[in-house]
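Every protein chain but one is kept in place in this view of the complex.
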Amino acid sequence: MRIGFVGLGNMGQAMAMNLVRAGHQIAAYNRTASRAESLASMGATVAASPAEAASAKEVVITMLADDAAVESLVFGPRGVIEGLPQHSLHISMSTISPSTSQRLAAEHKERVQEYVAAPVFGRPEAAAQAKLFIVAAGSQDAISTAKPVFEVLGQRTFVVDERPEQANYIKLFGNFMITCALESLGEVFAVARKADINPSTVFEVLSGTLFNAPVYHTYGPRILEENFSPAGFRMPLGLKDIRLGLQAAEHLNAPMPFANIVHDRFLTAIANGCEDLDWSAIALGPAEDAGLPRTRIGSGSKTAA
Amino acid sequence: MRIGFVGLGNMGQAMAMNLVRAGHQIAAYNRTASRAESLASMGATVAASPAEAASAKEVVITMLADDAAVESLVFGPRGVIEGLPQHSLHISMSTISPSTSQRLAAEHKERVQEYVAAPVFGRPEAAAQAKLFIVAAGSQDAISTAKPVFEVLGQRTFVVDERPEQANYIKLFGNFMITCALESLGEVFAVARKADINPSTVFEVLSGTLFNAPVYHTYGPRILEENFSPAGFRMPLGLKDIRLGLQAAEHLNAPMPFANIVHDRFLTAIANGCEDLDWSAIALGPAEDAGLPRTRIGSGSKTAA
Amino acid sequence: MRIGFVGLGNMGQAMAMNLVRAGHQIAAYNRTASRAESLASMGATVAASPAEAASAKEVVITMLADDAAVESLVFGPRGVIEGLPQHSLHISMSTISPSTSQRLAAEHKERVQEYVAAPVFGRPEAAAQAKLFIVAAGSQDAISTAKPVFEVLGQRTFVVDERPEQANYIKLFGNFMITCALESLGEVFAVARKADINPSTVFEVLSGTLFNAPVYHTYGPRILEENFSPAGFRMPLGLKDIRLGLQAAEHLNAPMPFANIVHDRFLTAIANGCEDLDWSAIALGPAEDAGLPRTRIGSGSKTAA
Partner (left out) sequence: MRIGFVGLGNMGQAMAMNLVRAGHQIAAYNRTASRAESLASMGATVAASPAEAASAKEVVITMLADDAAVESLVFGPRGVIEGLPQHSLHISMSTISPSTSQRLAAEHKERVQEYVAAPVFGRPEAAAQAKLFIVAAGSQDAISTAKPVFEVLGQRTFVVDERPEQANYIKLFGNFMITCALESLGEVFAVARKADINPSTVFEVLSGTLFNAPVYHTYGPRILEENFSPAGFRMPLGLKDIRLGLQAAEHLNAPMPFANIVHDRFLTAIANGCEDLDWSAIALGPAEDAGLPRTRIGSGSKTAA
């Protein structure tokens, strides 16, 4: 397939490479053009604008940092929406707000373009290994068109609804639940350390029993090792997703007290110099409240388990 | 082995039955004696007091509701500690505070008795199927004595430390983390319902990906079906465990903001007539805050998914 | 002075009347024109648009519900900014966000118009009695021009800074602190009732000693009597102000845990049918969590103290 790919961050680059390897013709666009070089060396075309990336393609994929980037690169001058042919499909795979997704749906419809929201679960490593989980929503026809793309990029696709924004909600829910797992581990590890219990023993028991799930296996060891740099997903991105979730919940008059707490962990971390760490570093918040020293922050090197 | 068993609640009865079936000689004690009848019909002896249950036994197991029950039936008149022979072993398997566990360790030591703390993860169904997870701490010798008991009762035993109270801490951590899973699911389901998203779809995606762990599979469907009665673990017991965790954390000067929130969910539920429901009903708290109706509370019968 | 007055809600109408009574020439505008009738009968002119209200005036005052209303009636078609002469002054007296205030400052400057932010503390009764507290910020010249207006409307004016948005921040701080007083009284009254202590006695002691301040005297009796209807300040307006405060704080990476809690009280109240009550009804949140019955909600009549 001829595919435009807009957004070559940690996630996007890995995903675009998999599409090239799978034999698709990729035209890639990134604001910082140098990020496209390795992709070009693999045979991808480099586009001069999002419109050019989308032009004459069957599918264009966006994998961008936030709603503002989508607004700018889709709706802005020389944006995706200008270049995409009628009946072609835009797959928005980044984590954006349900309301921006609704706007995308409406504007594409007006231009007789197709739209699928398909945010993903998985960190850059999972993207590189084509092990993403994809949550997709859109019309049946549009989903059918997107299927071959999903098969290349992910290990499993959940088709959840015809209304695209539902996929975006579910992605926000998932990210919120990840932060809840981080905070709960963080509180437990802090108390354990103060009670002179090895937090690794605690984690072994918990993750070997009721909490035997990828979210704990992925993040537990990172927290125990204070291994937050380089970041797979930076603090401000985590904050953004919790904010989008809270805004959606407020709009629906639904309080989310756990979300408030993790939201404030992000603010505290960013206000105290941890902006560039992986978002899982919020799990150190409880340790700091409890007066426990950080052992590895800022070192960047991985010294021990 | 000759084993005394003190405490025949939902959990204790199932466990004692498994020990009888495995060929052990059981002398059982329960405050409400009628709870011992089915056990007696299987061949167990009924003891007239905790002391009698412990008397002339190699091992006595306590499986009691809370610290107060332990204080009363272990240290009170005709209590376990009076009857247990020197060098015999007390295995405390209920969820009690680390400080009560420390007191048990000290008092048994003074009387040349052995002591192991071995709280369990698992609901009554798991107890009946001998699928409990056991977290054990105590001296190596005492743990060796306890091993055959653990093999009958559980699917896996984690030996965590020589200090008994460490097992009690870990049990409290685990129960706290379960309540965090409940609250996070509850918040997500409430927002989903208000956004006209099927919460079962949300759960399918989450539990099929990052949150593929027993804690979510056990409780997710219960919450979705509002299936909280009869209770496997009643509200006041959940409250007790969170309180014990918070008290231990306070003593160590470690704040636990998530624990505060779930603690208050229990108070709110109990204050509003839900005392007899399963503790997982705290997950309806976010729905009530959001003005969503309960559909099944109080029905008791299970009508649909 | 020739003064345009835009926004004749509970507050604005009372303020505009005081200006008429003080001898100023008032041209009033309100979206729902009927709200201007009693003012017209007192001698004010009724303007057909915000631009007309501002046209040929020395001062135009806006007293509007929220940022959106300001955007629309100031910057929209036939808006204030179109009609206001060069060198004339816009006094924005409603509670708006610091960022909207900054935009107002910038746009007025571009058009060689003056701008003062002057939000007020005080409920409609205080507005009627010219007992408002005014928090003003702007250039010294602009403040001088505004002085005679402030003298008519308020009992005291605090000039806080040359940067207009600082007054808006302080107003948001004040409203936040009011909600903290409401919540803290609410928690205390709920526990008192459950302990069989007369909450009126509690209030008498507290408000007669350390808490002898207008905020407690204004709201304590309302809460004790559950006298929330008709509303002096409706729930959605209270929610809006807390949201503006939280947004400003988030932008500055400053967590506000108390603000989160009162924010969620508003969501819970609105989600549960209390949208039209006075914002002080959030103080019943703790009582409801504690399972205490509401006694007067919805009655509207005042039956007892």
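For clarity, chains are labelled A, B and C in written order, and residue numbers in each chain start from 1.
By definition in this document, contacts are C-beta pairs under 8 Å (C-beta built on N, C-alpha and C of every residue); 3 or more make two chains touch, one makes a residue touch a chain.
The model shown is predicted, which means the values in this text are computed figures rather than measured ones.
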Identified contact with the non-displayed chain, of C:Gly12, C:Pro50 or C:Pro255: C:Pro255
Touch with the omitted chain, as defined above, among C:Ile3, C:Ala16, C:Val80 or C:Val135: C:Val135
Of C:Val6, C:Ile170 or C:Leu239, the residue in touch with the unshown chain: C:Ile170
Chain B residues that touch the omitted chain in the full complex: 243, 250, 253-255, 257, 260, 263-264, 267-268, 270-271
For chain A, residues in touch with the removed chain: 264, 267-268, 271-273, 289-291
Interface with the undisplayed chain - residues on chain C: 98, 121, 133, 135, 156, 158, 160-161, 166, 169-170, 173-174, 176-178, 180-181, 183-185, 187-188, 190-192, 194-195, 197, 201-202, 204-206, 208-216, 218, 245, 248-249, 252-259, 261, 286, 289-291
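Rule of thumb we're sticking to: only the chains that are shown with their structure count from here on.
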Classification of the chain A:chain B interface as same or different, half of numbers criterion: same
Rotation angle (°) superposing Cα atoms of chain A on chain C, nearest 5: 180
Most central chain, judged by mean C-alpha position against the global CA mean: A
Cα-centroid distance, chain B relative to chain C, in whole angstrom: 52
Distance from the mean Cα position of chain C to that of chain A, given in whole angstrom: 40
Where chain A and chain B are represented by their mean Cα positions, the distance between them in whole Å: 37
In chain C, residues with contacts to at least two other chains: 264, 267-268, 271
